[in-house]
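Remarks on the structure that follows.
Excluded from the complex is one protein chain; the other protein chains are retained at their positions.
Per-chain numbering from 1; labels A and B assigned in written order.
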Amino acid sequence: MIRIKDFCYWYPGQDQPALDGIDLEIPEGQFCGVVGPNGAGKSTLCYALSGFAPHFFHGTWEGELQVGKRDVPRSTLGELAGEIGLVFQNSFNQISGARFTVREEIAFGLENLGLKRKEIERRVEETLALIDLEALAERSPFALSGGQQQRVAIASILAMQPKLLVLDEPTSQLDPRGTQEVFKILDKLAGRGGTTVVLVEHKLEWLAAFADRVITFSQGRIVLDGSAKKILADEKLLKLGVGQTQFTQAAAAVQKKKFIPRSRPLPVTLKQAQKFFE
Amino acid sequence: MHGTLFVSGNSGLHRLHPLTKLALTFLFLVFAATLPNLLWLLAAFVILLVPMSAWGGLLRPFLRSCLVVITPFVISLSIIQGFFTPGETPLFHLAGFVLTGEGLLAGLTVASRILMALGGALLLMLSTRPDMLMLALTRSGLPGSLAYVVLTSIQIFPRFQERAQVILEAQQARGLEIKVNIFKRLRLLVPLMGPLVLSSIVDVEERAMALEARAFSRPGRKTSLLALADSPGQHLARWGLLLLMLALIGWSIWRAISS
Partner (left out) sequence: MNGFRKEFSTFSIALMAVAIAINIGAGQIPRAVGLPLYLDSIGTVLVGVLVGPWAGALTGFLANVVWTFTGLFPQAIAWAGVAAIIGALAGVFAQSGWLKEWWRAALAGLITGVVAAILSAPIAAYVFGGVTGNAGTDAIVAAWRAAGFDALFSNVAQGTMSDPLDKIVTYLIVWAVLLALPQRLKARFGNQSGQAAKTRARKRR
């Protein structure tokens, strides 16, 4: 699905590359988490995958970046919209504002794609049901909570039926309830198959529970890559400034005091933690 | 609806094609400019606008909006035209100035012209969803990006008012003294307005990206979920209204030349 070979990207006027020799392959339908300290290149990866780097931010690039059959840096944003979806932090900024109800807001992207009304209606209804927004369909998107707005933002992108969904910290301005709403949707999408999900996320407990794979970024490079459970239990995350899940921290503290043998692997999810402490 | 005058409803007025209502608004504007005197203007308002608003089930909000808009004009015009237009019929003396009957009539005539013109616009806004009006205009050739600018700013300005309120309260909590001399108050504006404007500009980048992600800049034809109901009768009526406007303007020019 995603094939990146030795990809580098420089923002305009910058000497240091924001992405520095990225090699990455992500198969179709995988739910891939991305972690790393601030300025490590996580957001830039999102922008590169969705074509905003270089098409929106300009700057220079080299290497290969393909999503499906699409050569992303050599396509236009108009071609990429609908194939690759991007969702980011601030839910208010993602509401176009040009439409007055949730239903019409979700239709906005489809209208821009020039789809027939019948097809727009069909896709909007389908998406409303999938994201569980039917009860809010006639409300103004500006009269919703942050979590609900973020769900509208995700729905608006999903209605365009992208093969790849890229999310840059979509839950960082949300409360626990909003976070849960977003993760439930992503789980549904990845579980249903077909949609590949790349998610930048600070909330490691959630990644541990839902992601198939975790990639760790530092200084524009991929430094760790593997299954979510393996990477999130890795001690190197602490040195990188990513932190650890609360379960891992608690378990490590107990293990240090030698109550529990060193041979037992550190947990990253609630289930693993329960087993660990038994 | 957030930030607009629109009152939802399902009346005949609501269901008219937005361009038909826009044509009526322009007709009322032409009436405002061409009808000869106060009597004609008030008659047109009572015979045309008031029943139309009642047809739309909007009589109360319409009259209330008209009152809010026209009252300051009536006061200002009665005073300024009333006292400073020369005339033969003194009505009232104040500090050496005379309120004349002719002046008051002239002032009220201008106010009734304003009432006619703005009343037409208010009726359009009260009975038409802004997005429907913009959709109709886009179908007639208005660039979609302009429709976006109008609709989005209508919907997001209340959020900016909230933000301004938050900044004001935060600064007041930090001991910002409002009761100081005018130069100090001027200097206060930068810490108050600066953060509001700056944060909004920084937001623009994300807003633009969100638009691109929704295929906003994709070339080619765009479609719409919303349907606009039109009819051959309304189409004809719009041409009729246009001809009527031209006739009224012609009549008014002819009157001006012949007098």
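By our rule, a contact is a pair of C-beta atoms (placed from the backbone, for glycine too) under 8 Å apart; a residue touches a chain by one contact, two chains touch by 3 or more.
Predicted model, so just to flag it, every value in this text is computed and none were measured.
Within the full complex, the residue among B:V30, B:L58, B:L211 or B:L241 touching the omitted chain is B:L211. Remark: the omitted chain is touched by one listed residue; of B:A173, B:I201 or B:A227 this is B:I201. Although one chain is not displayed, its contacts with chain A can still be listed: residues 8, 10-17, 20-21, 60, 97, 219-220. For chain B, the residues in touch with the chain missing from this view are 3-5, 65, 69, 72-73, 75-77, 79-81, 83-84, 97, 106-107, 110-111, 114, 118, 121-122, 125, 130, 145-146, 148-150, 152-154, 156-161, 163-165, 167-168, 178-179, 182, 185-186, 188-190, 192-194, 196-198, 200-205, 207-208, 211-212, 216-217.
Definition applied: only the chains that are shown with their structure count from here on.
Annotation: 44 Å between the Cα-based centres of chain A and chain B. Touching chain A in their complex are the following residues of chain B: 1-2, 129-131, 147-148, 151-153, 155-156, 158-159, 203, 206-227. Of all residues in chain A, only 50, 52, 56, 77-79, 81-82, 85-88, 90, 92-100, 103-104, 107-117, 120-121, 124, 140, 142-143, 153, 156-157, 160 touch chain B in the complex they form.
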